[in-house]
Every structure is written in C-alpha cells, then in structure tokens.
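Note that one protein chain is taken out, while the other chains of the complex remain in position.
Residue numbering begins at 1 within each chain, and the chains themselves are lettered A and B in the order written.
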Amino acid sequence: MSERTAHRTVVDTDDTAIEEDLLVEDVSIDGMCGVY
Amino acid sequence: MKLVDHFEQGLDAPICLTWELTYACNLACEHCLSSSGRRDPRELSTAEAKAVIDELQRMQVFYVNIGGGEPTVRQDFWELLDYAIAHQVGVKFSTNGVRITPERARQLAATDYVDVQISIDGATAEVNDAVRGPGSFAMAYRAMENLAEAGFENFKISVVMTRHNVGQLDEFKAIADKFGAQLRITRLRPSGRGADVWNDLHPTTDQQLQIYDWLIANGEQVLTGDSFFHLNALGSTPLAGLNLCGAGRVVCLIDPVGDVYACPFAIHDQFLGGNIRDAGGFETVWRTSELFTSLRQPQSGGACTSCSAFDACKGGCMAAKFFTGLPLDGPDPECVKGNAESALALVGSGGALPQPDKDHSRTGRTRPVVLGMPTLAVGAPDRACDTSPLAGLR
Partner (left out) sequence: MACAVSTEAAPFDPARPYALAGSVSLRPEQFGALVYDFSTRRLSFLKSPLLVSVVRELAQQPDVTAALAAAGVPGAEHDRYLRALAGLAETGTIGPRAEEEQS
C-alpha cells in the first residue's frame, strides 16, 4: 500500500479554523523532517 | 493549542527516529551526511543495540529508520532487524543495495513490518556514479530488480536532489514506477562531507523552483521526508508534511556509538543531547537533556519573523544554517527570497566553518581552502581496525 502524503497541516493559516475542527489527522510516516 | 505547537514543544517519545548502525560503508559518496567509511571501534555491541530496541519498544516508538554508513555490513544486521520487528518496532532501512541479493530480497518480501529504501542520486550511472562512485548505480539497480522480482511491494527509492539530477526528476519517477516502488526525494544539506561539495552540488535558485513545481504536480505519490518546507514560500500551496523542524522534538538520531543528536544532519557537539550508554539510556537523553529541552522552547525566528513567508518556511533548516556558518535565528542559506545572500557573503570572508564532530571517511576529505591553508591531501586508505583518532585526518 502506498503511503499517502500528508494532508495539509494545521499550520496553514488560511484553513486553520476548519482544520482545527477535525478530530483526526493523518500524516505520512515519511512526513517528518530529520529522518532518513 | 494547535497540533504543530504540541510538536514544537516536544513529545515524551519521538514519533520516529533515525538510527545509524555503523560508520562503516562500502561506498564513499561525496556528500555523505555522516562522513562514513570506516567502522568506529566504539560502536554499540549487539547486546547494546538490542537494549536500545527494548527501550524504543517501551517508549512505543513505532518505527525506526536504520541507516549508517551501510547498515547491512554489520554482521548482526539481520539479527537486529528481526529483533526490532519482534519487539513492535517497525523498521525501514536505507541501503546502497550491496547485500540485497535475490535470496535476501525474497526473505525481506516475506517479512512484515520492514521496509527497504535504496539510495541513488542519479537516474543514470553517469550522473549517479559521479557522486556515489563507479559501479554504485549498477549495484543499486540490481538490488531494485531483486526486490521487485521477489515481490517486495512499494520499497522506497531515495534520491538527494543536486544540481546535476534535478533534470532527471521524471526519470526517477519512471524507475520507481517500473519497479512498483515509491520515489522519495530529499534535500541536500551541507552536513558531513556534504559541506565540502555544497557549493558545487546544491540546487540553483531556478532549480529550487523546478523542484517545488514538480512536487506540486507529482506530490501525491512522491515522498519528501518533509525536507523541502524551506521552499514553501515559492507558492501558495504548502508542500505535504508537518512543515516543521522535528529535530529534538519529534525525531532525533542515534549514532553508531550511541550518541544522540537532534537530527542526522547535525552531527556536531552543538546538537549532541547525550549518549545512550549514560545512566538512564536513550529515554533519559530524549526527555531530560539540556539540548533537547532548549530546542523545545519557543525558538527565536530573529530576522525572519518580519518576513511574509515565515509561517510557511519557519526559517528553514537548522543544520543547513549551522554548517554554512549562518546564525540559527536568520534565513536559511537557500532562502527562496534571497535573504541569506548578504549573510553568506559575510561568512565567506570570515573564519572556518563549523566542522562535523566525527569523520569516518576512509580517505582524507577535500576541504575547501580556508585562510590560506592547503587543501587536505588524499592519503592512503585506512584499515577498518585503525583506531587512531588521527586516522584519515592530518
């Protein structure tokens, strides 16, 4: 199964209000900086 | 509080981490972030490595990225791999392909909770081998063939973007598609031997835009390790990822001798949290070290906070700034707004740049000329058992 790339993070200032309402957020296991 | 704020303040355990198992390597890539080549005589024993895995299990670190050097040259690599998986620590290991025989590939394909990442830096031998050495492309390609033939689905192909391979992005994608693998492109940092070739290899301003545009167009299936958030200011669509520096907050590095650094691109005393051999092991370093505690405080964006792009790029990469001699509370050396140019010019006329703590290169590094000192001569290759701290250096 391919790893989905991240949904936009809560950092996005345009959609902050909407994003914060979500109770679940998916992120790619590859989506963290500083990892091989 | 937003999720990203929680991450910036650090968690009780990393989300995932990089574990370099050995400094030994069969290759001598020009840009190696860990300056690998020779094994360090102080490397963790099999028992010590297993104790680390036990700790990671207890801390519920779900997943480690194992690298090096070349991790598969450790005699106990396969044993440690099995041990991790049996203790609820998933593994992705990064390799140049040297030990991925058809048989190993079949074993891996039959193993749950393990992922394999093959490193190449060119879509052709010509481009790749210029950085990674003669024959390295063929070796990696053979490993990919073996994995695909064995039915290993969705292994990773990881590429560091350089001035010479940006034009091959589509070809990289094609190779991944051909093998049913997933492409991963990451940012070159001036870390390890990368510092020596940074001026020649890092993408140009135009190429950065190329990379950004290509990711926007192809990003759905391509991984980046969140390494391009410094490019976010190029457009209104942020690239996928947490878009923050996870060093010491949600990720870190455990190096072959048990040193815990904030991240694999920051192998320097300044970013050293402690050692797993100290009392309290890895968990104590992660939770209580001075360095990590300070990284989890609000960071000063300094000169960058007044920039309209700051929210998108967060001032870029700490390691990139450090090893190019820039202040950490200022722009990234590749700031897309060009804000680092004057600062870099100042550095150029000043003293020596910070050097990585450790250099396990098998031959002398070619350092840029500094203050009239001669470039390091290439010496005779050292034996792996040579423990002299001056081995390979002058």
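Quick note on the criterion: a contact is a pair of C-beta atoms (placed from the backbone, for glycine too) under 8 Å apart; a residue touches a chain by one contact, two chains touch by 3 or more.
Bear in mind that the values here come from a model prediction, so they are computed numbers and not experimental data.
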| item | value |
| --- | --- |
| Where the missing chain makes contact, among the chains that are shown | A, B |
| Hidden-chain contact residue, picked from the options B:W19, B:Y63 or B:F229 | B:Y63 |
| Contacting the left-out chain in the complete assembly, out of B:M1, B:A279 or B:A345 | B:M1 |
| Per the touch definition above, residue among B:I15, B:A247 or B:V260 touching the missing chain | B:I15 |
| Absent chain, residues of chain B that touch it | 1, 3, 6, 11-13, 15, 60, 62-63, 88, 90, 112-113, 115 |
| Touching residues (missing chain, whole complex) on chain A | 1, 3-4, 22-29, 31 |
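The criterion applied here is as follows: only the chains that are shown with their structure count from here on.
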| item | value |
| --- | --- |
| Whole-Å separation of chain centres (CA-atom averages), chain A against chain B | 21 |
| In the complex, chain A residues that touch chain B | 1-3, 5-13, 16, 20, 25, 27-36 |
| Chain A partner contacts - residues on chain B that touch it in the complex | 2-4, 15-18, 63, 65-67, 92, 94, 117, 153-154, 158, 182, 184, 219-227, 229, 238, 240-247, 250-253, 262-265, 311, 317 |
